[in-house]
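Below is one structure; the comments refer to it alone.
The other protein chains are all here in position, but one chain of the complex has been omitted.
Think of it as A and B in the order they're written, each chain with its own count starting at 1.
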């Protein structure tokens, strides 16, 4: 058997490190495609000149593009037989990714727990993306529910990792040299700065994008994510392809420019839930809530913790029903830290 | 309110200069995407070697890509609440845009006129795109009809700018070093040179491209154009998205290769009308008419003034009905100057 059937729950060992395949060199092409696929307008990623005015050498690859590339590498080893992508935690962007960099990734198994039905289990992995110098550029935990190949395989000892509910501001890693003291609020697109946002404030990002099959497949392939459900219309009876959850993340993040144009760099991923599946034809909208604010050790820079919610219709600011479950129109509930000019 | 509601007619002051947001650095990615989105084959833009044989240092960004990028920046400040994009005039490409350049844009309000209904008005702006050296790369006038926020707001003094019906050949700015004396008509794709075209000559460009939702959205996002009507299928009762008029321009210009392969560089935009809206599923065809010819001051180079008409069906060379209005199948009527080997 030459093809990869994917791993099943009983194939994972606690402490095991999976070295993921297919390193990837990034060029200006990925940036242009990211802008074509999403209404991405954050100035620090759009303009080398703007990035230099913020203390960087050039515009880095969009943080979520870096995330998707690292995530994509893990799919053949982690989630080919996943029933569900359950969550994220402790995600940190550790170094900007530049055009010319080559990314690779490894994942360590940090938790295992068979479900009571005996047919599935949950695997927690901490994934690290590295550049060609071996420097970590991104690290995050995700956990997925996997099928067992053999329902009679013995359950491993349950180990559930102790994950932070959210990163503290001290956990965030700032890009070396980042400096927002000369930040140009005209070029960035909005005048609102860190001090203008209040904890608890909610923002309806207003705009919507109706997504097409061709677009989400282009994006998901660009990240070299091979999960069949995104590409093969024969897998579901209704002939629809499930949109990669990361496509919804990037779409919502780009839509959040309208109201959060100065939430420039994404540096922390506290949590994330793909609340409902997304299919072509959906008009994605987004709203945000300010969860926290913190001072960080870089000139002119503040950190803002945001909830980013993608919805398929319905009203902004509605999240869960009385039963505590996500409303059917909620696609994504993401909790992240971004850097903003003070 | 953190999001941008767009400006309304009464928000503009004569002489006001709007500095548009989100500068953009161009790479090889934009060129590749332009070729993927349009059947673009003009050799001077496709090949660095061909561009060098014409006296340039490398192939520049397609002129219309530069236009779209500058135009896209103006949308949030000029046309978010536009009822209609009424016209263009006095457009000049002033410097080639190279991979690595960063573009930004400003617009000056040069005209204001409230409509007799009291609910809308027309705003004229002269937009200038600049590179990272502050050099103007493109300048053009466009005027749009905008809603008033408050119908009772007083009308400004009407000022209608005095715009040239067309640029003269003396107004055209040629790229430094441009030289067509060594022009290779085999590599360019056609043998027809400047002297082979006669004023009044009409050319049916024969080919057609049926456009898809995914394509025009990719293109329009690539130009960071955020006008909602291009992306949100819920805005119209029929669920269709209005295709950005610039997408039709680029499609028609690319189709015009077949018959005008040597109309290499677009240097002047005299006028343009988006005669009817375009939607996905339309098969775009194009025809051209030679409006004028002129000698210019560069070796082996002539200028040709062309009408470029995009149609959705129907026959080439039909433009307006007996009532003087555009026929329903006409999508675009564009009047521009290009450079051609003598």
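In this section, a residue touches a chain if its C-beta (ideal position, glycine included) is under 8 Å from a C-beta of that chain, and two chains touch if they have at least 3 such contacts.
Computed from a predicted model, the values in this text were never measured in an experiment.
K.L.:
Using the document's definition of touch, tell me which of A:84, A:158, A:199 or A:233 contacts the absent chain.
P.N.:
Result: among the candidates, A:233 touches the missing chain.
K.L.:
Kindly state which of the options A:187, A:219, A:273 or A:290 is in contact with the chain not pictured.
P.N.:
Here the residue in touch with the unshown chain is A:219.
K.L.:
So one chain is hidden, and I want to know which residue out of B:13, B:57, B:210 or B:234 touches that hidden chain in the complete assembly.
P.N.:
Going through B:13, B:57, B:210 or B:234 one by one, B:210 is the residue touching the chain not shown.
K.L.:
Pick out the residues on chain B that sit against the missing chain.
P.N.:
Looking at chain B, the ones touching the missing chain are residues 27-33, 35-41, 43, 46-50, 59, 99, 186-190, 192, 196, 203-210, 212-215, 218, 258-261, 281, 283, 313.
K.L.:
So that we can see where the missing chain sits, which residues of chain A does it touch?
P.N.:
Touching the missing chain: residues 2-4, 19, 21-25, 27-30, 32-33, 76, 99-100, 102, 104, 132, 212-215, 217-219, 221-222, 224, 226, 228, 231-234, 241.
We take it that only the chains that are shown with their structure count from here on.
K.L.:
What whole-Å value do you get for the distance between chain A and chain B if each is reduced to the mean of its CA atoms?
P.N.:
For chain A versus chain B, the centre distance works out to 36 Å.
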